[in-house]
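What you see is the complex with one protein chain gone and the rest in place.
Chains here go by letter, A and B, matching the order in which they are written, and residues are numbered from 1 within each.
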Amino acid sequence: MLTGVSFRLSPGQGLVLRGANGLGKTTLLRTIAGLQPALSGRIEGAGERAGYASHADGIKPALTVAETLRFWADLYRTDLPEDVFELFDLADLRDRPAGTLSAGQGRRLGLARLAVIGREVLLLDEPTVSLDAFSVKRFATFLREHHLGRGGIAVIATHIDLGLDLPELELEPHRAAPEAQGGSDEAFL
Amino acid sequence: MSIWSYANPRKFLDTTAPWVPWLMWLSALVLAVGLVWGFFFTPEAERFGSSVKIIYLHVPSALMAINAWLMMLVASLIWLIRRHHVSALAARAAAPVGMVMTLIALITGAIWGQPMWGTWWAWDPRLTSFLILFLFYLGYIALWAAIPDPDGAADLTSVLCLVGSVFAILSRYAVNFWNQGLHQGASLSLDKQENVADVFWIPLLVCMAGFVLLFLALVLLRTGTEIRARRIEALRNRARRTGAVRA
């Protein structure tokens, strides 16, 4: 879908991916996360250090907010930081089953996972969908102060302005020629 | 020039397509010779009467039922290791042929069993194994049909073929064990090949050759069809991407 995309990020740097829907932002993030192989090229340094967040939050309705975050902390063998509930405005919802949360609250819970798993490289696919302006600001604060500010790296695909002053990468010029998008169809043409 | 150059779909198609009609005619000829020889020009076996002549269909189809699965196993391994599309499509093409062979073996077995054992069906180890093999073919074909993405389908069916092969062998031994457990040693199975005299054996060999040729012809034909269908799909996709869709 995309070709000739190349970037290198140092600790503390973020990058915003821009481009029309269907261009391949999600594919690029999934490829960096190791969920699918790149047709060609190299990805270095991500792998075991990367945390991936798709548009779906993977929230289990039957688990409470606290249980959900505790699970991710256990799975990544990290300690559950106490301030995460404050940071994502979830303190009042701690013991609510996630199934009773609104869409925006659920999204906040999904994003709070990123603060729990302790990964240096965050790959975020449309993190602000269904968040209100206030929550977007909170999330931006988290990224700036708690992640990038502590030497983290973030690659974000988003349509809105997070107010973070991050460099942007416009993917439109990297759109692969239609003839080159065949994938495994190529062998039959 | 390595053998892998034929893994190119176009080259494979160009090379094999002219062979298919010849193979078809050759298999028809060999089968006609073998079957006529077997049916009309062999003496009747003293123990079995004329019903024995069904072996000319039964044994070769049973042989090909197993060989088709083996071919699928090899093709699946080639796909998983070398990712040649033709290999995956050949495995897909062979499955229905193998399934029909299994079915022929089962049906002719039942027809033969009726006069010989007085029953259409017995839970004899060999019969049961073939029934299980038939179920494996069904599952494999259904999985191919259910997955829309062709590469994903090839991967998943190959994994199923590998795991299925292990379990098919396990089932074979399990079934042997199970039936002995039921009738201490009183097996209904006839040990076919060892008792067969040359008069029967040679036309049987001819029939086996005919079935092998028929299998080759059908698999090549069906692989060609799969390649063409995949090519049509690829062309459609390209037309959609470049916005040049014509009715």
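The criterion applied here is as follows: a contact is a pair of C-beta atoms (placed from the backbone, for glycine too) under 8 Å apart; a residue touches a chain by one contact, two chains touch by 3 or more.
Basically, contacts and distances are computed from a predicted model.
K.L.:
What protein name does the UniProt record of the undisplayed chain give, "Anti-sigma regulatory factor", "Heme exporter protein B", "Peptidoglycan glycosyltransferase" or "ABC transporter permease"?
P.N.:
Answer from the record: the omitted chain is "Heme exporter protein B".
K.L.:
Considering the complete complex, which visible chains touch the unshown chain?
P.N.:
A, B
K.L.:
With the missing chain put back, one of A:His55, A:Arg96, A:Arg144 or A:His174 would touch it. Which one?
P.N.:
Counting the whole complex, the residue in contact with the absent chain is A:His55.
K.L.:
Just checking the interface: what residues of chain B touch the absent partner chain?
P.N.:
Looking at chain B, the ones touching the missing chain are residues 132, 135-136, 138-139, 142-143, 146-147, 152, 155-156, 159-160, 162-164, 166-168, 170-171, 173-175, 177-178, 181.
K.L.:
Suppose we count only contacts with the excluded chain; which residues of chain A make the list?
P.N.:
Chain A touches the chain not shown through residues 30, 33-37, 48, 50-63, 67, 71, 74-77, 113, 117.
In this text, only the chains that are shown with their structure count from here on.
K.L.:
Write out the stretch or stretches of chain A touching chain B in their complex.
P.N.:
178-179, 181-189
K.L.:
Considering the complex alone, what residue numbers of chain B touch chain A?
P.N.:
8-9, 85, 150-151, 227, 230-231, 233-235, 237-238, 241-243
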